[in-house]
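With one protein chain held back, the other chains of the complex are shown just where they sit.
Moving on, here comes subunit A:
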C-alpha cells in the first residue's frame, strides 16, 4: 500500500515538474528585471546613447545609398564638403571651410580644413577630395552604377555618358580642391551637402576593395569597405554591426576635427514597429526614438518625454493626372483644389505642427513666393467650376498607398478618406484604389500613370527649389500625365539654369505663382514635421529639417 502511494506521489511530482519548470523560466526572468542596460551613466558626458531607428541600413559606403536608415549611421562616421547649420537647411562649411564658384557657375573651389584625418590616420587633403569625385565619375560596372542613385540624379551620368555633369577635379594645393563641371547645375552647392557625397578615405577604399560591387542572383554583394571598414572623418568611428540583435555600434572619435562627441559610445538599435519603439523608450531601454506615431506624441509629451519636431522640409500633395481629358481643363483642377478642406485635414489628421501648404516647397527654400494664389475651402465655388467645365457627375480613380508610412504621410488611408469625402461633397464621385507601396502603387502611379488622382509627397534632399518643383514638374512624367505642359517644363528648366542667385530666386517665385494659377498639376496639401522623441536625460539633440541629425552634440544627464 505504502509503495503504491509512493509511486502515485512520484507520478504526480513528474506531472507537476513540467508546470514548475515552466514557471521557473518566468521567475528567473523577474529576478533580472531591473538589470542595467549600460545606458546613461549619470554624468553630463560619457556613457552610451541608444537611439531606436526604424529600419536596417543597407551598407556604410555613402555613395551606394539613398535611404535615411543607411544615412543615419553614415552621417556619424563621415563628413561632407558642405553641410547644414544644425537645426536648419542653411549651408555652412563642412570639410570645406569655404567654397565659391566662378561666373560661369561651372568651377567650384573648395578651401579645405587643415589637420583633418580619416579614421585610418590618412590625411584629408585636396588629393583625397579629388579621389572621391574621380571615384564616383569613373565607377565601373552596371551593378555599382545602378546603386549610385543620387550620383546619377545630380551628376547626370558616368564617364563616357553625354549627360555627365562632372568634368575634373584638381588639387591646386594640399588644401584647395577645384572641381570643374561640364555645365552649370542649379543643384549645387546644396547637393554637395548630400550624405551620399560624403568624403571617404581613398586609402581604405583601395585597401578594402570599395569599388567592387558584384551581382549575385537577384541582388548585389558589396565590399568589405562598405560592410566592415567604413572609414571617414566623422565624430564617431565604426564599432560593428550585430545583425542578430540589430545593433550598430559607433565609438567616439577622440581625434575629431569638430565638436567631439560627448558620449563615449552610441548604439543605433533597429526597431521597426513604432509601437515597440515607444515601449522601449518607456521601459528606459533606449533613450531616443525616431518617428513616434502622431497619435502617441501627446501622451509621450505628457509623460515627460521630449517630443522634438523637425522643421518641416517636406510636402504632401494630391496629384492630378491629365491623361484623363476631363482633368486637362484647368477649371476642373481648380474645382478639386477648392473642394478640399485642407485646414480641417491638418487639424484632424495632421501630426502636431503640420501646416497647410500652398506651394510645393517649404518657406525656408529659395524661391518660395508668399503671394501665390491660395485655394481656400469653397465647395460652392468648386461645384460652380465643375458645372462651367461641363464636368458634373465626374468619376475619378483615386490611388493611395497601403503598407507604408512616410514622414510626410503618416497615415495614407486616413488622408485618402478625408480628401475623398471632401471631393464627393463637391459632386465628384471617387473610386478609391488602395495599392501596396512597393506592390503596385509606385508602379501604377509613377510608371504607368493609371490613376486620376493620387496622394504622394517628398522630403527635400538639400536646400534648392529645383529639388522640389524640379523633381515633380521639371519634365514629362506619367504621374501627372500631360507631356504637352512644355511651358511649365521650360520655365522650371530656365529657373534651374539661372546662375545669379537673385535671378534664380525671382524665376522660381514666378514658377510657384504659375504652378498655382496656370498649371495646377497637383494640389499642395501640407508640410508635416516628422518628430523624434527622447528621454528626459537626453540633452543637445538638435532635430534637423533634413532628418540629418548628427549625434556628437548629444549628452546624457542624470
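Things to note:
We adopt the following convention: a residue touches a chain if its C-beta (ideal position, glycine included) is under 8 Å from a C-beta of that chain, and two chains touch if they have at least 3 such contacts; residues count from 1.
Rule of thumb we're sticking to: contacts and distances are computed from a predicted model.
With the options "Ferredoxin-NADP reductase", "YciI family protein", "Peptide/nickel transport system permease protein" or "Cytochrome c oxidase subunit III" in hand, the undepicted chain maps to the protein name "Peptide/nickel transport system permease protein" (source: UniProt). When the full complex is taken into account, the listed residue touching the unshown chain is A:272, out of A:85, A:183, A:206 or A:272. The chain not shown here is touched by just one of A:247, A:363 or A:539, and that residue is A:247. Residue in contact with the omitted chain (choice from A:159, A:403 or A:483): A:403.
Residue-level contact of subunit A with the missing chain is found at 4, 7-8, 11, 15-16, 18-19, 21-22, 25-26, 28-35, 37-39, 48, 50, 56, 58-59, 66-67, 141-143, 145-150, 152-153, 157, 163, 215-222, 226-227, 243-247, 249, 265, 267, 269, 271-273, 275-276, 279-280, 282-286, 403-404, 435-444, 458, 461.
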